[in-house]
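Missing here is one protein chain; the remaining ones are kept as they sit in the complex.
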Amino acid sequence: MNEAYKVDPLLYVEGLSQRFAVATDVPGRPSQWLHAVENVDLELYPGESLGIVGESGCGKSTLARTILHLYKPSVGRVTFQGRDVGTARAAELAALRRDMQIVLQDPFGALNPRRSVGASIADGIKGHDRSRKAQALLERVGLSAADYGRYPHEFSGGQRQRICIARALAPEPKLLIADEAVSALDVSVQAQILNLLGELRADLGLSFLFISHNLAVVRAFCDRLAVMYLGRVVETGPTEAVFTDPAHPYTRALISAVPIPDPAHPGQHALLEGEVPSPLTPPSGCAIRTRCPHAVAACAEAVPAMASAGDGRAAACVRLDEVPRGPIWNTAEGEA
Amino acid sequence: MFSLVHLVPGDPVDVLMGEGHSDTVVEAALRAKYGLDQPIVVQYFTWLGNILTGDFGSSLYTKEPILKMIADRFPATLLLAFASAIVAIVISIPAGIIAALYRGTLLDFGAMGVALFGISVPNFWFGILLILFFSQMLCLLPSMGHVAVFSDPWAAIQHLFMPALTLGTAMAANLTRLVGAEMIEQLSQDYVRTVRAKGVPERVVVGLHVLKNAMIPTVTIIGLQFGGLLEGAMLTETIFAWPGIGKLAVTAVYERDYALIRGVVLFAAIVYVFVSLLVDISYRFLDPRVKLK
Partner (left out) sequence: MQQLTSETRINGARPVLTVRDVLVRYDLDEASIHAVNGVSFDLNARETFAIVGESGSGKSTVALSLLGLVPVVGGEVELDGNRLTGMDATALAKIRGSKIAMIFQEPMTSLNPVLTVGFQLTEAIRLHTDMGRRAARDHAAKMLGRVGISDAERRLRQYPHELSGGMRQRVMIATALSCSPAVLVADEPTTALDVTVQAQVLALIDQLRDEFGTAVVLITHDIGVVAETADRIAVMYAGRIVEEAPTAALFADPRELYPRAARFGPPGRSRSRWQADAHNGRQRAVDAELARRLSFPSSLCAGDGDMQVGTAGPNRDAAHGEVLAL
């Protein structure tokens, strides 16, 4: 993927923050903020697949919606195909959004139950021959052209997710944002959908922003990763490098918490204490410090900046050089 | 509402002076006295100003202060509302539970059939049927009037029985369907399975865990219907000659007593708002997820 870094990024996110007012004082001014996304920097190159991983409530879905400007960002800038999405006018924003499509988790709720799936797909197609193009898309995602006139309830979960993907492909986007797109599916169906997305990526040159809490899925699909915790990115880097030798204590805990499907190699769980704190009252300084086994007094003072951790990785931890490193999953590879 | 009463044909001065009067001087004097010669807008603001100082005015007809008239009638209405609500609760909660537990069986159809009957049958007709049966045929109960509870409790209950049954059954009909639907909804919740897995006997599962959850929306409806009853049940109070707010309102309309109509309507609105507030506050105690801020 290194050659891709020479071109301009397709998507460039700088200092993006998204805060929601959850309470107001008597004159109506916001008095309490939910910090959903805090100061996130990302870049995504053409043809690349960037994974965003983290536990529920870490802000990964909000990040996706803020990138699409479904929410107006509180701070920061999103540049897509060289254009600032925030300053785009309505018509230009609509065009940009056609190039950025999103596939959501719930294939049952995402389709209009009263419209045929073909009609739902054809909505996104411009020009003539819309129904024929929609039928071609249905075939492209592994369904048949004859499914055009059928309704969502006639399909299984996996098939519905294929329909959602076909609908997202209709405007011929450059970027597909998959927000937990396979999380609601059975394991074997997940694999099928991932295969399909992989094929689409190779054939159409799509870029992916792949959001998931499932580390296994992300490892299978993404070139690079960004690990989020309480609204902030704590580690980024090439997928394999992050998985085999995570730098940040949180990433280490997250990866080691995943049970390994191999009874001969029981995991060495670096258990984190407790649960994720409320984003209404995030801890001062480094947000992980309340659960981190390596936390020291300095962690409470300032939010740590991203620093290089080797192999193209970066992590936000003040004790980066002192925290023990090393592979977690090396034993799980291959044999058994 | 204020201007609406003026659209009704008829005039309070005509009523006051009697049929076929011709004394225009007296008529003009009366109009001036009650401010009826002023434009409606002026009348409205005069009235509004008086209300804000706590003055509901006096009846055009009996000259009594309106607030006193309402205060005299209100205890009767309150008594009837309480009695009706009790009748409704006693009928609807067991019926709703039975309908939910024996869903699809004869008991369910029976309970829902009665509920449907209760909704469909008009109050005045059911009231008249009761009078025919209990007063005319059996000669058991007085057909009209009201006795204060403290003077003669037994007579009071006798007088109360039929109006309360009329209003209570109508209210019970809606409540039964609500309780039934809510019980079915709650019985399918995950926590019910947990409670059963703990080995809790089914009667406790239904009577405590499920019922407590099903009561949250039910209490809202009971509260709002009770608020409605406090405004006075015009038909029922008229049929049973029950001296409550509803009867007062009907009389006021017959006599084109603008001032009294306004007073009663305003009072009803205040009562309704107050009861709604009480219902909202009661949520705090029923549903721990609701916090008063």
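We just call them A and B in the order they show up, numbering each chain from 1.
The rule is short, and it goes like this: a residue touches a chain if its C-beta (ideal position, glycine included) is under 8 Å from a C-beta of that chain, and two chains touch if they have at least 3 such contacts.
The structure displayed is predicted, hence computed values, not measured ones.
Considering the whole complex, the residue from B:K33, B:K68, B:R196 or B:R284 that touches the absent chain is B:R196.
Taking the complete complex into account, A:V189 is the one of A:L93, A:A119 or A:V189 that touches the chain left out.
The hidden chain makes contact, of the residues A:L16, A:L137, A:L272 or A:C299, with A:L272. Among the residues B:P39, B:G54 or B:P288, only B:P288 touches the chain that is left out of the figure.
Taking the whole complex into account, chain B touches the unshown chain at residues 189-191, 193-202, 209, 212-213, 216, 286-289. Not every partner is drawn; the one left out touches chain A at residues 55-56, 142, 156-159, 186-192, 194-195, 198, 213, 215-217, 219-221, 239-240, 243, 253-254, 257-264, 266-267, 269, 271-272, 275-276, 329, 332-334, 336.
FYI, only the chains that are shown with their structure count from here on.
One inter-chain figure worth recording: chain A and chain B are separated by 57 Å, centre to centre, where each centre is the mean of the chain's CA atoms.
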